[in-house]
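Heads up, one of the protein chains got dropped from this complex, but the rest are sitting where they should.
Order as written gives the chain letters A and B; numbering starts at 1 within each chain.
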Amino acid sequence: MENYFLILIGTVFVNNIVLAKVLGLCPFMGVSKKLEAAIGMGMATAFVLTLASGASYLINQYLLGPDLIYLRTLSFIIVIASIVQFTEMFIHKTSPVLYQVLGIYLPLITTNCAVLGIPLLNVQENHNFIESLFFGFGGAIGFALVLITFSAMRERLEGADVPLPFKGSAIAMVTAGLMSIASMGFSGLVK
Amino acid sequence: MRPLFPFHGGIHPAEHKSPSTQHGIAVAPLPARLVVTLRQHSGSPASPVVAVGDQVLKGQLIGAAEGLISSSVHAPSSGRVVAIEKQPAPHVSGLPDLSIVLETDGEERWVERQKMDFCNTDPALLRQHFQDMGVVGLGGAVFPSHVKLNASGLDTLVINAAECEPFISCDDMLMRERAAEVVKGISIAQYIMGAREVLIGIEDNKPQAIAAMQAACEETGFEVVAVPTLYPSGSAKQLIKLLTGKEVTSGGHPTQMGIQCFNVATVYTMHRVINHGEPVISRLVTLTGNMDEPRNYEVLIGTPIGDLLKLARPKADTTGYLMGGPMMGVPLLDLSVPVVKATNCIIATSQALFPPLPRAMPCIRCARCAQACPAELQPQELFWFSKSRNFEKAREYKLFDCIECGCCNYVCPSHIPLVQFYRFAKSEMLAHEKDRKAADLARERHEFREFRQEREKQEKAARHAAKAAEMAAKAAETTAGSGESVAGADDAAAAKKAAIQAAIERAKAKKAAVKPQNVDDLPAEAQAKIDEIDLRRAQASETAGQRVAIQKSDEGQGA
Partner (left out) sequence: MLNALLVMIGLAVVLGAVLGFASLKFRVEGNPLVEKVDAILPQIQCGQCGYPGCKPYAEAISAGNSAINLCAPGGEAVMLRLADLLGVDPQPLAADAALPKPKQVALIDEQTCIGCTLCLQACPVDAIAGAAKQMHTIIASECTGCELCLPPCPVDCITMETVDEGLGGWKWKYPVYPISEEEKDTEVTS
């Protein structure tokens, strides 16, 4: 039990997928202009990541086995792409508003390196099925947390007296860098 | 002692009220020229009912109310209308506004004044009378009073005599000198709204006014409540909270909670209207600030402010003038502008009284504005959202509940002009709302037009089909008589003939529609067709209304 808790804390804070592992920067910069969009994106990513890490564990363990390691990346991408497609259709049907808000970034979850990175890290760390799910879920929560925090900051930055050359994406990049440095304060919290 | 319910926040700016209360109310002399703007109130401006060159009497109607949220405008003195044109107006934009310019004759001849026995008059008639007599809120918002009076069975009528803004003392002087008349005005408002309880809120820095009102209110049941001096206790919502403990909900009206609030000067004008038959043509104006002889004057509406200022003699080092108080007033850019119903005070500014603010610094998120905000908003959030034009968020944070009192400006250690940002955001949002309404109307009309065109097309097709069927039936009838053996062949021929006939009809109709219709030598048949189409079009178009239809049918009879 403690193990799962540590995985969760570790992925959310210490080895945050965005700030420490620097994965998934495309939606991090792209969907952080509005708080509502960031919340939706965080939720969608959490759903996709958890499913993807579970599914890829099963595929890796039972379908590929030790013989077909070279198909790992390929099959993971196929599974992730299908899950994203499924999620997109589901959201389109159930919440057109969220679908609208997420817009182009929803299909882009497919090419989100965080979503591929987590299943690969799962394999690397030899997680079992439950651990994989926790690892995926924790990673997604970490991603959502940082994304939402960042978008809240960016909303504020819109009204700040930023020097002209730094306006827009430049100051957002600086902010992301500062957030990353700040998150280093968590290192050592969990081994 | 009545329990009070303090509102959130508020500030204590320096009062500066005593200079202008040293002498009683004086009457300002009649100016040679009066400029009466037709926008004396919030809502739609009045429309002029006099023409250039007309002689008018004092109190005569010169601008009639347009619509519900509007009020009438009257001649403040007798004289001649010399112009109806755009004149500089005391508005923050500095834009001119349509005004009626009077040349006074100095005779002050009144129109016939009719007193009313209000106790035996229907409240609805009284409300209408108030609109016709130009009664509006004289506290500064100049909202037409007849709209506010439209409620009955109230629990509480709150009379706003707090006068919380620094420098202003016109309500104070009004109560000191004319308390009995104010009380008569309160009775009228109480009668119209059927209020069970009347509370008169006066800030405790006006002991003489409190004493005068208490004396006048004896045996009336009205209660004079001294409220602690705290800006902005004179804001309607804050005063209601202070006196009754009830908070007006966001976007709601006090009447929903059985409360209504009137300014003390407004109820005074109600008394003048009912008991003297005088419309609202004058008001008390405080002249104060950097002046040699600050005082309150009874001023005719339309008096040029430049003329008025000579009475109080501004000092030589005066840097500018404010209309209204120092917290919510607007700078006067042009001294030729006239006094309007909203003009409660004119302040001469100087370096000593209004030292220039230090430069604005970035927001340091100290949240002092949130502590001071009497509307319990988050001014720092509203500032961020207004500044970044994030209007949706500003609306979510209830920007429209902001009363623009300026407490946040006053306490801001960075001296950020917060209220300017709120005003900017509000007017942008209102303009956007207006555009959206116009777009909705256009969309609705466009969609109806498309629907109508489709319907006309179908009707036309149905008519032709019916005609063709009729022809076919006729043909069948004739052939049936001659013999059944040829009926089949004849049927086919008749149907064909009918189809051709229908095609010719269609072509004719089409031709007639395209042709300019002012050609007189059209065949009668085609003309009738056109008339028929036009009649239908006229009927379908709501806007053309009955007029066109009647004209058309007349024409049809003539032909």
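One rule holds in what follows: a contact is a pair of C-beta atoms (placed from the backbone, for glycine too) under 8 Å apart; a residue touches a chain by one contact, two chains touch by 3 or more.
Bear in mind that the values here come from a model prediction, so they are computed numbers and not experimental data.
**Student:** Among B:Leu4, B:Ala26, B:Val49 or B:Leu98, which one touches the chain that has been omitted from the display?
**Tutor:** Looking across B:Leu4, B:Ala26, B:Val49 or B:Leu98, the contact with the absent chain belongs to B:Leu98.
**Student:** Taking the entire complex into account, which one of B:Ser250, B:Ser427, B:Gln458 or B:Thr478 touches the absent chain?
**Tutor:** Hidden-chain contact among the options goes to B:Ser427.
**Student:** Going by the contact rule already stated, which one of A:Ile9, A:Met43, A:Leu71 or A:Met179 would touch the omitted chain in the full complex?
**Tutor:** A:Leu71
**Student:** Which chain B residues would touch the chain omitted from the figure, given the whole complex?
**Tutor:** Per the touch rule, chain B residues meeting the hidden chain are 39, 86, 89, 91, 93, 95, 97-98, 359-362, 417, 420-421, 423-424, 426-428, 431, 435, 438-443, 445-446, 448-449, 516-518, 530-531, 534, 537-538, 541, 543-545, 548, 551-552.
**Student:** Can you name the residues of chain A that touch the chain not displayed here?
**Tutor:** Chain A touches the missing chain through residues 59, 63-64, 67-68, 71, 74-75, 78-79, 82, 85-86, 89-90, 92-94, 96, 100, 103-105, 161.
The definition used in the following text is that only the chains that are shown with their structure count from here on.
**Student:** Could you tell me the distance, in whole angstrom, between the mean C-alpha positions of chain A and chain B?
**Tutor:** 53
**Student:** Of all residues in chain B, which touch chain A in the complex?
**Tutor:** Chain B reaches chain A through residues 362, 383-388, 390, 393.
**Student:** Can you list the chain A residues touching chain B in their complex?
**Tutor:** Residue list for chain A touching chain B: 155-156, 158-161.
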